[in-house]
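Just one protein chain is left out here, and the rest sit where they should.
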Amino acid sequence: MKKCLENVRKNVPLVHNITNYVTVNDVANVLLACGGSPIMSDDIRDVEDITTICGGLNINIGTLNQNTIPAMLLAGKKANALKHVVLLDPVGAGASRLRTETALQLIREIQFDVIRGNISEIKTLASGSGNTKGVDADVADAVTEETLEQAIAFVKTFAKQTGSIIAVTGAIDLVADGNTCYVIRNGRPEMGKITGTGCQLSGMMTAYVTANPEDKLKAAAAAVVVMGLGGEIGYANMQPADGNSTYRNRIIDAIYNMDGETLEQGAKYEIR
Amino acid sequence: MKKCLENVRKNVPLVHNITNYVTVNDVANVLLACGGSPIMSDDIRDVEDITTICGGLNINIGTLNQNTIPAMLLAGKKANALKHVVLLDPVGAGASRLRTETALQLIREIQFDVIRGNISEIKTLASGSGNTKGVDADVADAVTEETLEQAIAFVKTFAKQTGSIIAVTGAIDLVADGNTCYVIRNGRPEMGKITGTGCQLSGMMTAYVTANPEDKLKAAAAAVVVMGLGGEIGYANMQPADGNSTYRNRIIDAIYNMDGETLEQGAKYEIR
Partner (left out) sequence: MKKCLENVRKNVPLVHNITNYVTVNDVANVLLACGGSPIMSDDIRDVEDITTICGGLNINIGTLNQNTIPAMLLAGKKANALKHVVLLDPVGAGASRLRTETALQLIREIQFDVIRGNISEIKTLASGSGNTKGVDADVADAVTEETLEQAIAFVKTFAKQTGSIIAVTGAIDLVADGNTCYVIRNGRPEMGKITGTGCQLSGMMTAYVTANPEDKLKAAAAAVVVMGLGGEIGYANMQPADGNSTYRNRIIDAIYNMDGETLEQGAKYEIR
């Protein structure tokens, strides 16, 4: 994974983000922290030009609206045509019809390299994609040691069906293609008390996959480890009066300062 | 007020925010800090579903536009129909016709549990609501010890007319229904040098009122105390080189770390 990190710092992948306005600043700063470079653009007349000059595209439906949905479709198709990396973060799929339907439309019309969400969002996509044969719709609502086997089978099956790397993040993170699954145990529960660690991870993962075309699966898994390890290092740096707002800064700071050795030594994963 | 804080931490109220893009990230983080959970959504096709799964709705007109105004109306009416808590933050009412008219339309078409603003915004609403009988339009432009009596009478009258809890924040904060007014003296003047402490308070107040349905007035007042006390504790934690940007983080951190005992001991209020 050391090599994946170093490739990001060396190649400085330019990432086009169509993302929500809640966490967009943190997404930009974490992209800079990890060694990438961010551009944000969401107007239908702007996105094709911007995606063309980038290496990767990160589509996040967190605060989607009637103007940004067509822009997401247009940008994604352009990125596909250019063979750029495209990632989907289906924020809130399952929470509203618009989000669920938009996420499903996006995976129908765009070929994503990676789809990254929590287990509930990914299950929504799997059961809603009209292609549930082989997908166990009864997979548990959290990935725990007890439900791990079942969850791994689920993400591999959904990866096979979509042709995308599937990343499910939670207490235990899974990153899989049809054959191989990284099971990752980095991170801290306190990260859930910060808005946008998932959005940040999606931005950073787009940079990692873009800078490591020869092994996209490992690169996606490396991004998950960097985020989780950043959370651990940031937590170790907390002072007595610190809370979630300072923790946010300390995580991005830890990612900024992370080198390949630290990553290699701190990574906690197995391959299944 | 201890109980109000503990109910937020226990119930984890989910708050739907239609809010400005300037301070939205801080609103999300302060909601997490106090024990609530934030969702942001502002598209007309999305807001009804999102508000349905939430307990409270926070409408902030800070950067309103032609797409979000209809979404605010739709979401507010849905929240009313579901008997969810709804709060209005009329940012900039009085500063432009669009903001004034939108705020007035919102209070005509939606029954708010709470309206929270500065004295100038609240006066604009009171004099513009076409229902100024009994409202002293000449109430002073700042709530000070000298103008306190008059201001208390004003907010109680406006609360009676609207059927809403009225929260006026400034050097002295007032939170009143038609009969009872909390006069709160927590806070620091330096909080005015941070963007969005008012927006943060509105988000947090929505969580407090949602988690304390049996005493909404006290819950709204408790949120004001938490914000002000957070400002005091955050200020006490300032280091020599710190300025307004770090102060912002320290306030949210203080709210994250606040417990019921600290709140009870630090609260400075009287009931009038």
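When the chains are written out, they are named A and B in that same order, and each has its own residue count from 1.
Here is the rule we use: a contact is a pair of C-beta atoms (placed from the backbone, for glycine too) under 8 Å apart; a residue touches a chain by one contact, two chains touch by 3 or more.
Every value quoted in this text rests on a predicted model; they were computed, and no experiment measured them.
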{"item": "Chain not shown: contacting residue from A:Y21, A:Y182 or A:Y269", "value": "A:Y21"}
{"item": "Selected residue (touches chain absent from view) among B:N7, B:N20 or B:S127", "value": "B:N20"}
{"item": "Hidden partner interface residues of subunit A, rising order", "value": "21, 24-26, 28-29, 32-33, 38-46, 49-50, 53, 67, 233, 237, 248-257"}
{"item": "On subunit B, residues whose C-beta touches the chain left out of the figure", "value": "20-23, 25-26, 62-67, 92, 95-99, 193-196, 241-246, 248-249"}
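Everything below uses one rule, namely that only the chains that are shown with their structure count from here on.
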{"item": "Inter-centroid spacing, subunit B versus subunit A (mean Cα positions, whole Å)", "value": "34"}
